[in-house]
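Once you've had a glance at the structure underneath, I'll fire off some questions.
The other protein chains are all here in position, but one chain of the complex has been omitted.
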Amino acid sequence: MIRDLRVLKAVMIKDLKHYYRYPSGTLFLFIVPFLFTFLLSTMGSFVGGTLAKEYFYLRTGVENFFLYQILGTNIWIMAWVILEDIGTSIRNEQIKGTLEQNFLVPINKFFFLLGLSFAHTLLALLSFIVVVGSSLALVDLESLPRLFPSSLILLLGLIPLFGLGFVFSSLVIHLKEPYSFTHLINTFFSVVAGTYYPVHILPYWVQWISYSIPHTYLIDEMRKIIFSNQLVVELYGNTIILLSMGIIYMILGLRLFRFFERRARINGGLSKF
Amino acid sequence: MEDYQSFNLYKFFIEFKASFLKDFKIYIRYPSWFVSDLISTPLWFLFFLLALILFIPEPSSPTIYSIDYFFWGYVFVIFLATSLWGIGHEIRTEQLEGTIEQLFLAPVSRLTLIIGRWARTLIVDLMIIFYTLLLVKFFSNAKFNVFHPSLLLFAFVLIEVTILGLGLLFSALALKMKSYNSLTTLLFITLTIVSGVYFPPSALPYPINMVSYSLPFTYLVDLLKYSALEIKTIIEISVEIPLSFLLASLTFLLGLFSFRWTERDLRKKGQIGFH
Partner (left out) sequence: MKPLVVKELTKIFELREGNIFSKRKREIYAVRDVSFDVDNGEILGLLGPNGAGKTTLIKMLCTLIEPTKGEAYIKGYSITKEAQKVKQNLGVMLTGERALYWKLTGRENLEYFAALYHLDPSWTKSRIDELLELLGLKDRENTLVENYSTGMRIRLNFAKALLNDAPVLLFDEPTMSLDPQSSRLIRSLIKELRDKGKTIILTTHYMEEADQLSDKVAIINYGRIVALAKPSELKVKVNKSKVIEIEGRGFERLEELNIKGIMKVDYKDSLLKVYTEDSRELLPKLLEFLIGKGVQVSNIKLPEPSLEDVFIELTGRTLRD
């Protein structure tokens, strides 16, 4: 067990070092949300003209559309990065030829993956606090304390996201060139999760998909906490769903990962690229 | 350097063809990107439109005028993405996969190779744009009347020259930067904001719109929109046309220059094949 923990630490540190060495990758998580939100807000103001703010309030019940959008952007990008990075990190090792080395050591794959996720948990939390926290502090100081309960929800929401990340990374081992696929799915998730709008404006059948991915619940619960000042306990419905999704996606992800890893061993695809 | 001096049309054609075919073959053989682009390109467009719906009164479809407007902006964004990822990032991939040294070993101009790659991306882009246009037209009853077709074509050509220049610039960057991918996203979004793609630069707050006015893309996009939609141009159209031409050529030269400089620098440091 202790040995496993050491593995976990080693993998995590390796990944964090990577972020430290290539700081522009990390910068990305902190700057891009602002830029993207700025782009969207300006588009919104342009389209709505002088009444943009009023229209937006009528539709969403939220006065400050910048805050509304930056919350969406932050979660969207975070989820995107998690889903893609776990796979990418494996893929990069595949290209550089170090993946096989990682598979040569007698470790439990679960810890290997978990180590990767921990590194990302740290980053995700940090970026949430910096991006959403600073926006709240600037725009609506009163609601800043709500950052704390929403961070807790974030941590909970990360679990199913990691599960999905594992599903993706198992596909990497299988498909080799996964970016096209992750890109597509991530785009799709962003649209159906109601990143910038309430899910109910989507067609009915699309909402079915919306409600089967964690993003939707995560965003929804965050909005309720931050904009309507609801308490986490009041939102137990969402919380329970996130929790069970966490369990389901985790198990699914690990299963698939093991499955594809075995297949790769059988057809010798571990080092191919 | 003499690499670029002795221009020989026949050689250029051979190299161009080889590079184009190689890229095309690999692209066709691994169709997942094409499929992904085919689906996600319209999805992104939808993503933006849905976010914008909240800013206009019900009933909830944006006006036809604005869909056209955003579509032309989106076309430019597609080209921009190509130069960043399709051209710039590809060279990084060659570096990672180790083939880049071989390209530098051959007695060819790297410029030609990049032009070959650009040609491949252009074909694919045009296909995807056309297909997206059909989709949007089908779902939204937007008209897509073109105000001045030959001017539109001219704007396209200028944009492509610029894109090629940018592609060279980004190739140079990609060769120098380890973490090119995230930097690219940053650049991409920044350029999308300041080039007045989805709104005129005047919609931007003061110091930022000054940046817009000093970038070539602003005028190119403006020209594109003018020729398609007859929207009032930033400056007098008779000035904007030659200005765009000048800016496009300058961007191309800048790309060329930075690529050559980087190449030389990497030679000095012995880092051409670096991962």
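By letter and in written order, the chains are A and B; residue numbering begins at 1 in each of them.
We take it that a residue touches a chain if its C-beta (ideal position, glycine included) is under 8 Å from a C-beta of that chain, and two chains touch if they have at least 3 such contacts.
Just so it is clear, the structure is predicted and the values come from calculations on it, not from any experiment.
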Tell me where the left-out chain touches chain B, residue by residue.
1-3, 6, 11, 14-15, 17-19, 21-22, 25-26, 29-30, 97-99, 101-108, 113, 264, 267-270, 272-273
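As a working rule, only the chains that are shown with their structure count from here on.
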Distance between chain A and chain B based on Cα centroids, please, to the nearest Å.
28
Parts of chain B lying in touch with chain A, wherever the complex brings them together
30, 32-33, 35-37, 39-40, 43-44, 46-48, 50-57, 60, 62, 66, 96-97, 177-179, 181-183, 185-186, 189-190, 192-193, 198-200, 203-204, 275
Considering the complex alone, what residue numbers of chain A touch chain B?
21-25, 27-28, 31-32, 35-36, 38-40, 42-48, 51-52, 55-56, 58-60, 65, 69, 95-96, 175, 177, 179-181, 183-184, 187-188, 190-191, 195-197, 201-202, 273
